[in-house]
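Only one protein chain is missing from this complex, and each of the others stays in its spot.
Showing subunit A:
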Amino acid sequence: MTAAIEIENLNYRYPDAKRPALHDVSLTIAQGEWVAIIGHNGSGKSTLAKNINGLLAPESGRVTVAGMPLNEANVWKIREKVGIVFQNPDNQFVGATVQDDVAFGLENRAVPRPEMLTRVHDALVQVNMLEFATREPARLSGGQKQRVAIAGIIAQRPDIIILDEATSMLDPAGRSEVLALIEQLQARSAMTVVSITHDVDEAASADRVVLLNDGEIVEQGTPAALFTHGEELLSLGLDVPYPERLKAALRRRGAKMPDGYLDQEGLVKYLWTLHSTM
């Protein structure tokens, strides 16, 4: 497997800031992997995302995307490979209607119009927004706008999709809808997904979780491995998934609980065995 993103000793400091936003971050993300980056507010998650596609230029360190080192000559080629969905669905909607917005990235790449039409159509079908093609953004819900943003990225056919807290301004229904969509897309086209999030459920569906604290990588591993450090995560200002919270509550009431991480299904199975042995 080749690496989609390689980050070596990345340092970044915002102008006028005392502390670096990112300190000596090294991270390799394999092609087709889903990596969740979690951390509390101000831990440097978004800054990391913006360093990957050259929206911010690092102070020192190297970033390589799809085999290309990130520099001034390559930055536009890299942006072709990387699509970002941002946090606020309203503020990233460029087009006056849904189809115009999906076509925006293609227009920038001078894709000929006949191909643009089929690509926009396909992208809207994939996110299930075809019937809204001529709607204006003001008449869409937040979840729908975020699906349009994803369609705009899909139409560009990137290798890597970065979700920069893309679900944080959505209601629970919109959030699970968008996540299911990403999961589907990743399964279909083996896209590399980097999701930056506060949402532990989103992190739980990733292949690997990277924990960032004050601009440094504190820990990384599978969600199962990471979420067993429940207490530690809570002290870093993060939440733990619901099954883990339930486990802790049951433990406080004297029930015997296994040490490893259990997802919802695992916990149900465990409780079931507990019931039959009692």
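The rule is short, and it goes like this: a contact is a pair of C-beta atoms (placed from the backbone, for glycine too) under 8 Å apart; a residue touches a chain by one contact, two chains touch by 3 or more; residues count from 1.
In the analysis below, contacts and distances are computed from a predicted model.
Participant: Going by UniProt, what is the name of the one chain that was not included in the view, given "Protocatechuate 3,4-dioxygenase, beta subunit", "Carbon-monoxide dehydrogenase large subunit", "Energy-coupling factor transporter transmembrane protein EcfT" or "Na(+)/H(+) antiporter subunit C"?
Facilitator: From the listed options "Protocatechuate 3,4-dioxygenase, beta subunit", "Carbon-monoxide dehydrogenase large subunit", "Energy-coupling factor transporter transmembrane protein EcfT" or "Na(+)/H(+) antiporter subunit C", the omitted chain resolves to "Energy-coupling factor transporter transmembrane protein EcfT".
Participant: Would you mind spotting which of A:N88, A:S168, A:S189 or A:Q220 touches the chain that isn't drawn?
Facilitator: Touches the omitted chain: A:N88.
Participant: Quick one: say which of A:A57, A:A96 or A:V125 touches the chain that got left out.
Facilitator: A:A96
Participant: Consider the whole complex, including the chain that is not shown, and state which of A:N9, A:S26, A:N71 or A:N108 touches that chain.
Facilitator: A:N108
Participant: Can you list, in ascending order, the subunit A residues touching the missing chain?
Facilitator: 50, 53, 55, 76, 79-80, 82-84, 86, 88, 90-97, 99-100, 103-113, 116-117, 120, 136-138, 152-153, 156
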